[in-house]
Structure formats: C-alpha cells, structure tokens
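Quick one: the structure is below, questions incoming.
Omission of a single protein chain aside, the complex is shown with its protein chains in their original locations.
Up next, chain A:
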Amino acid sequence: MEIRDKVIAIIADQAVLEPSDVTMDSTLEDLGIDSLGLVESIFAIEEAFDISVPFNANDPQESDFDISSVASIVAGIEKLVAEQK
C-alpha cells in the first residue's frame, strides 16, 4: 500500500468514513476530526510508519507539520518517512 493510501485509511478510520469519502483536499474539519481525533490519528500514523511526527497539540499551526488538508498531511508523512528511514 502506498503511503497516501495508508494515511487515508487511518484518517478514514478515525472519521468513521469509507476511504473513498476522504479526498486529498478534505480538511480535518470537513471530516469531523477534532483535536483529540487528530492526536489519535497522528499516533496511528507514527505506529504505521515507525516514524516520529513533530506535532504539538497546543499550537498545531506552529508545529513543523502541516495539517491543513489530507494532501498536506500525506506530503508531510512522505517527507518524514524519507528522512527517518
């Protein structure tokens, strides 16, 4: 499974949606994922890819990790996987 598909599967699981309902331009808000859901998704992503995601729930905007859309999350994870492998 590609990184993109795996990330979408994790986000869909969190949002209780089918992966097909999660598009690259969806925002977490669109998908109904709140701050706790986001922290849980990031944990699942870290476990799935065995990486560490720099994310502070206090100030998501200030973190070195862009969560503004599914596309930005996927891009961020791809970068982290490349860096941390």
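Worth a mention:
Rule of thumb we're sticking to: contacts are C-beta pairs under 8 Å (C-beta built on N, C-alpha and C of every residue); 3 or more make two chains touch, one makes a residue touch a chain; residues count from 1.
Keep in mind that, in the parts below, contacts and distances are computed from a predicted model.
Per UniProt, the protein behind the absent chain is "Nodulation protein E"; the candidates were "Adenosine 5'-phosphosulfate reductase", "Putative hydroxymethylpyrimidine transport system ATP-binding protein", "Nodulation protein E" or "Alkylphosphonate utilization protein PhnH". Within the complete assembly, A:Val39 is the residue of A:Leu17, A:Val39 or A:Ala75 that touches the hidden chain. Taking the whole complex into account, chain A touches the unshown chain at residues 34-36, 39, 42-43, 55-59, 62.
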